[in-house]
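Below are the structure tokens for one structure; questions will follow.
In this view, the complex is presented without one of its protein chains, the others remaining in place.
Each chain carries a letter (A, B and C) given by its place in the written order, and its residues are counted from 1.
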Amino acid sequence: MSDDPVSGGPVSAEFLADLAAASRVLAERGVVDAFGHISHRHPDAPDRYFMSRAMAPALVTPDDIIEYNLDSEPCNAARRGSFLERFIHGEIYKARPDLHSVVHSHSPSVIPFGLVDTPIQAMFHNAAFLAAGVPVFDISEKFGATDMLVSDGIKGVAFAECLHDKDIALMRAHGSVACGETLQMAVFRAVYTEVNSRVQHWTVALSGGGRMAVLDEEEGRLADVPNQGACMRAWDLWRKQVREEVNW
Amino acid sequence: MSDDPVSGGPVSAEFLADLAAASRVLAERGVVDAFGHISHRHPDAPDRYFMSRAMAPALVTPDDIIEYNLDSEPCNAARRGSFLERFIHGEIYKARPDLHSVVHSHSPSVIPFGLVDTPIQAMFHNAAFLAAGVPVFDISEKFGATDMLVSDGIKGVAFAECLHDKDIALMRAHGSVACGETLQMAVFRAVYTEVNSRVQHWTVALSGGGRMAVLDEEEGRLADVPNQGACMRAWDLWRKQVREEVNW
Amino acid sequence: MSDDPVSGGPVSAEFLADLAAASRVLAERGVVDAFGHISHRHPDAPDRYFMSRAMAPALVTPDDIIEYNLDSEPCNAARRGSFLERFIHGEIYKARPDLHSVVHSHSPSVIPFGLVDTPIQAMFHNAAFLAAGVPVFDISEKFGATDMLVSDGIKGVAFAECLHDKDIALMRAHGSVACGETLQMAVFRAVYTEVNSRVQHWTVALSGGGRMAVLDEEEGRLADVPNQGACMRAWDLWRKQVREEVNW
Partner (left out) sequence: MSDDPVSGGPVSAEFLADLAAASRVLAERGVVDAFGHISHRHPDAPDRYFMSRAMAPALVTPDDIIEYNLDSEPCNAARRGSFLERFIHGEIYKARPDLHSVVHSHSPSVIPFGLVDTPIQAMFHNAAFLAAGVPVFDISEKFGATDMLVSDGIKGVAFAECLHDKDIALMRAHGSVACGETLQMAVFRAVYTEVNSRVQHWTVALSGGGRMAVLDEEEGRLADVPNQGACMRAWDLWRKQVREEVNW
């Protein structure tokens, strides 16, 4: 008999297909390259989540998806390798019952905001969720010189504490994590964090140190409401584009 | 019997196909992503206009197009959802009888010019229409903290007043609107506003605060004349590229 | 009987196919978009040249190519429209017997160098031809406020005088012209002027006003010698890519 944690119960083929598709959407939009991962909490068992085996996101299929408990131990790995940084996901799900999906990425436009004193800000309404403030996790503060990876539960807890009540956090010299109440919202936030970063690079350069009339906190709160519906319109487009390459 | 406004009369299949194609052209050129929309005034009834239902522009087909009156009430929605910001289009058509097509987009290179004090300027002849000056609409001036959307007629009127007699206006922390006497000219202006913005970002950086020998107002006026013909050459290319993916 | 100038004699199908392919290569590499054109001097009659009718470069086929005399009058237009700016080509061929091919483009990365006081310089060996210096043509110096186009012989002469003995010149608020002893060299220079411009934008930003160890004039002269062969290797790649979409 296996010592693996028990499954939280079966999920629909569509649930797994959408999670695999989300991986490919993130690759297609330039949010992930050969690295990065997305997870989805079990719809019926809040103490379980799903994520692909360790592989390039653009290649994920439903058969590559593994179920984990919140200590990030696989229920059904069957010799398939797990991502070293799955603890980011498990510890966020423990700390934040409101969140059901997590994206970790190293998207190139976002990384600079984790390296300098200029904070990322909301440049337009689709990125309104950034107006609430975005914490930066510097792994060296608690752990000294490391390989920069959130590769165990203790580091995962430290990251989740840094994230606190926000939906996105940056990681110094590494990448970022975007979360959502739904799979679609996590994807949407990861994509528009990347787009917003590109816009902010140009805006900072253009401002020459002068005024930047970004969304303020109240505008950010209000503008994020229509994003709840907008993210489904974006998903419809992106999911359809994945369906053009696969039959699931 | 329906209370919907009556139609302005039938239009050709080609008219609807060109409008759907224009949506896809804007997506293909990076002017719109999952969001943004283009409309075309009814060719025979100036108090009606056409626009797709609320959906990603890259997926629009002729069957997705709805007719509206200038209060942006649908004539034939038949349960299809309408864009929240259709009032941008309706109120411009009311205020500006000379304009027959309107594009609303959030193209990333353009957004910075709505956030800082540096005005967008005409960097080359294809963007000559910018030399007349480009107003910036800040929704907070009249409406305080909002979700940033032009989501009713009152806000649409305010936007149309800001646009005044120009063919393009920026929206602070949101996007921009480009208009034309024809569908093709609106598409052309939206595309070259995006291209010009990329050129201006590099030019400003390169100038180091020094001289930028952009088009002056008189050069802009003269250089925009050949653009009337040039926009049809661009349209021929872009329309053909859409025809390679669809059969309409 | 027609008053059209007589032809310089027949050319091979391959000659016309290569010229049409060069148009598509420039579109594929982002040097031209819906606008821009390339010409090739008649191989047997130096007072004639070939260029496509007025159309988007990405769509050109061998059947679209027209023969012109050096006053840029078509020999065989047969109702096909000519580019307004064909005089750029004709007047260069008059003034410079050593040049056999001319590219005119508005590539976005290059335009900024025609607007500011910072000269374009050779950032790497493939763009060594820039180290000889690149003149900037400001049409307003001789012609005042215009539509910016080199649309007649007089303006073409002025442009050719500005080009003088160089192989490339920029046009203020418009674009640039790259020339070559062969079709392949003109294409190569147009492509690497665009690539070099992107590199220079980043280099200037990174230098913060400090040292930039670009190619000096002697290095530029020496490094351009291997480019004579290198341009054929690039052409082999690009011509093959065009052949994958057409059967000529």
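To be clear about the criterion, contacts are C-beta pairs under 8 Å (C-beta built on N, C-alpha and C of every residue); 3 or more make two chains touch, one makes a residue touch a chain.
Please read these numbers as outputs of a predicted model, since none were measured by experiment.
Every shown chain that the unseen chain touches in the whole complex is listed here: A, C.
Note that of C:V116, C:L215 or C:V242, the residue touching the chain absent from this view is C:L215.
Note on the undisplayed chain: of the listed residues A:Y49, A:Y68, A:F87 or A:F113, the one touching it is A:F113. Screening C:F15, C:F124 or C:W248 for touch with the missing chain picks out C:F124. In the full complex, the hidden chain is touched by chain A at residues 33-35, 54-56, 58-59, 84, 106, 108-109, 111-118, 138, 140, 145-149, 172-175, 201, 204-205, 209. For chain C, the list of residues touching the undisplayed chain reads 122-126, 128, 195, 198-199, 202-203, 205-208, 210-216, 218-219, 222-223, 225-226, 230, 233-234, 236-238, 240.
Keep in mind that, in the parts below, only the chains that are shown with their structure count from here on.
Judged by the touch criterion defined above, the protein chains link up one after another in an open path, with no loop closing it.
At the interface between chain A and chain B, two copies of one sequence, fewer than half of the residue numbers in use are shared by both copies. Note: Cα superposition of chain B onto chain C, rotation of 90 degrees, nearest 5. Our note on geometry: chain A versus chain C, Cα centroid distance of 46 Å, whole angstroms.
Residue numbers of chain B whose C-beta contacts span two or more other chains: 205.
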